[in-house]
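Just one protein chain is left out here, and the rest sit where they should.
So that you can tell them apart, the chains are marked A and B in the order they are listed, and the count of residues begins at 1 in each.
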Amino acid sequence: MVCNDNVLKVDNLDFSYEENHKKTLSNINFSVSRGKFLGIIGPNGSGKTTLLKIISGILKPSQGKITVFGKELADLSIEKIAQFTSVVPQETSVIFDFKVKEVVFMGRLPFISRINGETIEDYEISREAMERAKCLSLAEKNIHEISGGEKQRVFIAKALAQTPQLLLLDEFTSHLDINYKHEVVKFFKKVLENDKIIIVSAFHDLNLASILSNRLILLNEGKIEKIGTPQEVINEDIFEKVYGTRPTIINHPTLHIPQVII
Amino acid sequence: MKFCNKLILTIAFLLLILSSLLSFSFAEASNYPLTIIDDTGSAITIPEEPQRIISTAPSNTEILFSLGLENKIVGVTNYCNYPEKANNVEKIGEMTPLNLEKIASLKPDLILGYGLYQLGEIAPLKEAGYNIIIIEPMTINETLKSIRMVATICGITEKGNSLVESLTQRINKIKTKTSNIDISKRPKIFIGGIYETIWTPGEGTLFNELITLAGGRNIAASLPGWAKISPEFVAKEEPEIIIIPIGAMGQVDESNIKENISKHAGWSNIPAIKSGKIFVVNEDLFYRAGPRLIDGLEKLYEIFYE
Partner (left out) sequence: MNKSSKEIAGYTNWRKKLILTIIWGSFSIVVINFICLNFGVVSVHPKEIFSLLWGSSHDKTNSLIIWQLRFPRIIMATLTGIALSTVGGAFQGILRNPLADPYILGVSAGAALGACTAIFLQYATGYFLTPYLPLFALTGAMLSIYLVYMTAKVRYRLPLEGLLLSGVTVTFLFSAIITILIALSEKGLHSMVFWLMGDLSTANWNKITIVTFPVIVGCLIFFFFSLDLNALSLGEEEALHLGVNIKKLRLRIFIIGSIIIASVVSFTGLIGFVGLVVPHIARLLVGPDHRVMLPTSALLGAIFLPLCDTLARTIIAPSEIPIGAITALIGAPVFIHLLRRKSTKNGL
């Protein structure tokens, strides 16, 4: 029995961008508990990013209910939502030459009173986030003068500085080198362990999704094709149906998790 | 036969007189073709006495009317409002851009233009063979010269001369009156406007020349052309008379204008404001390079000394 306070629950979610348009998402139902990592995979255009946007509160569903830690998302203002949900985006375009440490610090915005200003604690949190995301050495650099991979770490740090209960990631692995992918796995396992938060991530990289996620949702044209453990979801038949080609799936030699090989 | 001979002789004699009379008038008319150089430096040849004249500036219209050529004017601009009769002449539209089609449609044999800028605009008509004279008098003397030139072009040199004569007489009258006045006794004049941003005529402008001739001292006399000045300058110069030139406006608004000027910030110590010597005048008398400049001159003298 899952306690409501520790759960992200999505009920009967439908979404279309315009009325009477084709539905981008239909009949989405799932829940995920604290300390768990939920991965969302699916072909391009299947609705992964849209689903994330709805969970983050910036898009409103056409139908259905989203409950986060016992509260209905529809009842909350974005200021409130920002106090427990943070997002690492796929792409960023920063205007003006902010320093890395300033960008990370912006993660504290939902907690800073406009009148009293920030506190020492805000700086502590910010610094810790940079340490954990391994971008402390970049603190004084101009955000535009670092590589794509470094930027990714900065935005992860910022998302952590926001002390989220729910962390959303949108295909964050696009800029990472292979050595960092290993680091990333360790990193998020640690985050889950320490912070006991919920992580929901959209993935392009099926194998990383398989390694990181406790459960996977496979989206196909806006509907949930399959939801379950990686073993249940990463399956030749299901994949052939969704992706149109039959993949070869093997078991990872050490981790014993299904991996897709072309 | 004798009677026949007498008749033939009489007729021949009459014919002789007639032909000499005719040749006399044709001798007069054989002024044409004439060539003159206009203010743009081009030599224009007028083949015969113009009968259909178009004026592209109010000042030109006034010159033409003052020379008695009203019956020959077939087109004037929208702004040609003096004399009254000018309002009845067909309108060719704006001074710029010139409506070349309209001008051509009136089949002019002389186009009296104004200003170098019109020279550029009217080039197509020039190429098409129309007779175009452009004048741009910048001083009173040049205006008088232009009047003479227009008169000559139109075959009425005498009329032109006599007009210029009478205008010159009036000028001289003013000149003698003012020649005795010491420089320091001449009133300081400020030519203002109806807007808060101040543009005032300085050296080289007709207005400035008129002020000086009429025995005044334009506070902006040393500034070239039309100058933008600050209210500070006006306050510093302490003019004794302020002149506001306006277009035709109702009586009501004259007092508004005067009141507005007298309340201007920082000007309360100016003699003109303290004495209330603020005069609103018809700007056409000072901006149009035509015979009415002399009216303007007389008006100024009146304001300065009477």
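In this text, a residue touches a chain if its C-beta (ideal position, glycine included) is under 8 Å from a C-beta of that chain, and two chains touch if they have at least 3 such contacts.
Keep in mind it's a predicted model, so treat the numbers as computed, not measured.
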Check each of B:T40, B:T139 or B:N260 against the chain that is not shown and name the one that touches it. B:N260
Which of these, A:K65, A:H144, A:K196 or A:R246, touches the one chain of the complex that we don't see? A:H144
Based on the whole complex, identify which of B:T10, B:T45 or B:S230 touches the chain you can't see. B:S230
Of A:N6, A:S33, A:T67 or A:T92, the residue that touches the missing chain is A:T92
Among A:V68, A:V103, A:L160 or A:L208, which one is in touch with the chain left out? A:V103
Mind listing the chain B residues that contact the chain we can't see here? 79, 94-96, 194-199, 220, 223-224, 227-233, 235-236, 238, 247-250, 253, 256-257, 260, 265-269
Across the whole complex, the chain not displayed is touched by chain A residues 53, 56, 58, 77-83, 85-87, 89, 92-99, 101-107, 109-110, 112, 114, 117, 120, 122-127, 130, 136, 139, 144, 162
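Just so we're on the same page, only the chains that are shown with their structure count from here on.
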Please work out the Cα centroid separation of chain A and chain B, and write it as a whole number of Å. 82
